[in-house]
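After the structure tokens below, expect a handful of questions from me.
Right after this comes chain A.
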Amino acid sequence: MKKAAARLYTFLMFLFLYAPILVLIVFSFNDTETASRTVWSGFSLKWYQKLFEDRLILEALRNTLIIAVAAAAASTVLGTMAAIGINSMKRLPKRVMMNITNFPMVNPEIVTGVSMMLLFVFAVGLFGGRSLGMASITAAHITFCLPYVILQVLPKLRQMDESLFEAAQDLGCPPAKAFFKVVLPEIMPGVVTGMIMAFTLSIDDFVISYFTSGTTQTLPIYIYSMTRKRVSPEINALSTVLFAAVMALLIVVNVRTAKARGQAKEERR
Partner candidate 1 sequence: MKTNSKLLSAPYTVWMTLFIILPMLLVAWFAFTDRSGAFTLDNILSVGQYSNVFLRSIWLGAVATAVSLILGYPMAYIIAKLPAKRQSVMVMLVMLPMWMNFLLRTYAWMTLLEDNGLINAALAALGLPRAHMINTAGAVVLGMVYNYIPYMILPLYSVLTKIDPSVIEAAQDLGANDKKVFLKVVVPMSMPGVISGITMVFVPAVSTFIISKMLGGGGNLLIGDLIDMQFLGSAYNPNLGSAISLVLMVIILICMGIMNQFDEDGSSQEGGLML
Partner candidate 2 sequence: MNNTIISLKDIAVSYDGEPVLSGFNLEIRDGEFITLLGPSGCGKTTVLRTIGGFIKPDAGEVFFSGKNITALPPHKREVNTIFQKYALFPHLNVYDNIAFGMRLKGKSERQVKETVHEMLGMVNLSGYAHRGVSQLSGGQQQRVAMARALANEPKVLLLDEPLSALDLKLRKDMQVELKKIQQQTGITFVFVTHDQEEALSMSDRVVVMDGGVIQQTGSPTDIYNEPENAFVADFIGESNILDGLMLEDYSVKFAGHKFQCLDKGFGTNTPVDVVIRPEDIDVVQADSTHITGEVTGVTFKGVHYEIIVDVAGFKWMIQSTDYRAVGDRIGLSLTPDDIHVMSKSAYSGRFGDYSTFSDEMEEDMAATEEAIESGEGQADENQL
């Protein structure tokens, strides 16, 4: 009896979570001239065609990817360095650093976005020139990605056996080399996870980009303008493509981790 109730609840919850997504996907194939979102007139791929011909979308996508790669790379390097530094701090400075790190995550995004907008606009007042654009968006993205990278790397540093680093030095390895040969491989899972998180957060960010982008369009910003205009099922097509891409990525990741797990089990036997 309990199991049946649990199953029903789970089903309803997933229905709730996935219903809008399914609706979007189904209606992306809707063959209609009137761009109706709710009346089905037959199957068609024309919205996908229009999507791929839309210059503006492709440009927005390009911007988004450039920013995401740059932000992920910069925040990963900077964040990993920071995590190492923070890990070896004494209690009080460590606490201060952790509070600074946690701050952007508890602060509402809109306040962070607005504050950065003020910064960039203000900077114009002092230095002149273009204030809001790719550079400002990237800087903003790096800023909100950093805490997430640090929070992924720091636990790995803590978990790591301190004596590994000492053992390497004991065997004659200079500290810098010891770091790359011993520490980095140990914390790599955290670094990689942090990098992936930074990448996805950057791609999906809307609020902060909205305030720091000026006239530059990232994909989420473009989507926002599309929703304002209540335009065509192109949006549905876009959603479906994004969803498929995410699914594919997750399937690949899961297959690889399942394989690794299976391999590890084999080796143990």
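Here is how the candidates were picked: all candidates are chains of the complex that A comes from, given by their letters.
As a convention for this text, a residue touches a chain if its C-beta (ideal position, glycine included) is under 8 Å from a C-beta of that chain, and two chains touch if they have at least 3 such contacts; residues count from 1.
Values in this document were obtained by computation on a predicted structure and should not be read as measured data.
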**Item:** Interface partner of chain A in the complex, by touch - 1 or 2
**Value:** 1
**Asked** Considering the complex alone, what residue numbers of chain A touch candidate 1?
**Response** 6, 9-10, 13-14, 16-21, 23-24, 27, 37-38, 78-79, 81-89, 97, 100-112, 114-119, 122, 139-140, 142-143, 146, 148, 150-151, 162, 165, 175, 179, 183, 197, 200, 204, 206-207, 210-211, 219-220, 223-224, 227, 235, 238-239, 242-243, 246-247, 250, 254
